[in-house]
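For reference, the structure is listed below as structure tokens.
Only one protein chain is missing from this complex, and each of the others stays in its spot.
Every chain is named by a letter (A and B) in the order it is written, and numbering of its residues begins at 1.
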Amino acid sequence: MRFLSQVMVITAKDLRAEMRTKEAINASFAFALVILLILSFAFDPTEETTREISGGLLWIVFTFAGTLVLNRSFARELPNDCLDALIAAPVPGAALFLGKALANFVLILAVEFVALPVFGIFYNVRWTRQFWPLMLVLVLGTWGLTSIGTIFSALTVNIRLREVMLPLLVYPVMIPMLLGAMRLSALLVAGQPVTGDDTVWFKLLFGFDIIYTALSLVLMETVLLG
Amino acid sequence: MSDAAVDCAGVWKFYGDYPALRDISFEVRPGACLALIGRNGAGKTTLLRILAGFSKPGKGQAHIFGQEPRNAEARRRIGFIGHGIAVYDELSAIENLRLFAKLYRLPNAESAAREWLERTGLDRVRDGLVREFSRGMRQRLAVARAFLHGPSVLLLDEPFTALDDRAVAVLQTVLRDALAAGRTVIMSTHQLREALELATHVALINRGRIAFHGERTDEMLSDPGWIYARYGES
Partner (left out) sequence: MRQKVIIVMLALVAILLARNLYAISMLPDEMRQGQIFRIIYFHVPAAAAAMTGSAVALVASVLFLVTKKFQYDALAVAVTEVGLAFLAVNLVTGSIWAHVIWGVWWAWDPRLTSALICWILYAGYMILRQALEEPTQRATFAAVYSIFAFTDVPIVYFSIRWWRTIHPQPVFFSKEGYFPPDWSRALAINMVAMFLLYAVLTMIRLRQEQTQREIDYLRRTVHAI
């Protein structure tokens, strides 16, 4: 209980600070739109075949735009040495991780909920046909991105080329999850239900999230004291 | 050992293979005020950060009231001021203090936050965002943050450096009150005068070792450079 309330304090703090400046979220929105636009040139939305596979493209947008939010996550603790104060407080590293991860999750999800309708407009697809399964994929996939992105944000916070290092490290680890999310999204956006063989991807996403969340919770303290 | 407020036994700290702290052993009794002096790079900040629980010693042990600094109990009793003010620019003064009050699980978070804003002279700007504060106001808020949860041990890294006179006055008052209430203070400093006025004990760190540790004498007060001359290396 106390653990959860401390998690909430941290999440609230991150969200409040972000809403005051809106630096990361605005950049993320803009970036998402730009990428969607550019993808429309590479994968022509007027062709029928492209529209069928377009669901997979969504995750390119989500991952790249999400990185901007994730980068800020620990970077915002650097000015004034705020990270010291957080580490000194009697808050377990796991609570710090979870608090920040939840804040990042909310922010990235917000960007996705804006990108999705725009995508629907550009690609002329009705992505609401399999709405709830698609939401499930969004939630599971975004949590995978967020959990790894948050702890890696702590790993890269002191590195000079942080903005490059974070995606460089996060994306390879996330490939299995991206694979599953893209395949599921491609199906669901095209309006087809997920059946038979393809349900294995849901299991993958679920397992991936659990494993990496657990690993991050355990290793966060080590990273903070590193 | 166990009734000391702060104690170190055989503490070494390595950066890679290089010992930044060598075989540090000392004790600080409750209610004492230790001025930690030494040149840049001598190890003052490293030592303070180990005492505050930010890093672990490579060898040896440090204790706060007999516990490891990283324990939740010990963390609650430690107040730390480092080189940064450790408050968020995007939040207001009261929001910052509320945040830390909640993280330290104070039962009366709101009133504790307001009380400390008053004590540091910031109650009129309590809803102002920290990024709009002057430097002196920021430093006073840092003091409020560190003392907010009523820590028994205060670890201050060069707290008087670059403070304006109002902030110096606030800090001195707050420290005197804390010492009068039986709290323990360790502060590293270059500003020998302000620190030595408050100090009951002095320790000199030189190249990672404690070169001197003893009571503060009047001789030191009148000639702060005396310690360096006697025990330090030029």
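General remarks:
Rule of thumb we're sticking to: contacts are C-beta pairs under 8 Å (C-beta built on N, C-alpha and C of every residue); 3 or more make two chains touch, one makes a residue touch a chain.
The structure displayed is predicted, hence computed values, not measured ones.
Residue-wise, the contact with the chain that is not shown comes from A:169, picked out of A:109, A:136 or A:169. Listed residues A:17, A:32 or A:148: the one in touch with the omitted chain is A:148. Chain A meets the missing chain through residues 148, 151-152, 155-156, 158-161, 165, 168-169, 172-173, 175-176, 179-180, 183, 197-198, 200-201, 204, 207-208, 211-212, 215, 219, 222-223, 226.
Although one chain is not displayed, chain B still touches it through residues 14-18, 41, 58, 207.
We take it that only the chains that are shown with their structure count from here on.
Per-chain CA centroids place chain A at a distance of 39 Å from chain B. Residue ranges on chain A touching chain B, taken from their complex, read 2, 5-6, 9-10, 13, 16-17, 20-21, 79-82, 84-92, 225.
Residues 52-56, 70, 72-73, 75-76, 78, 80, 82-91, 95, 99-100, 102-105, 129, 145 of chain B touch chain A in their complex.
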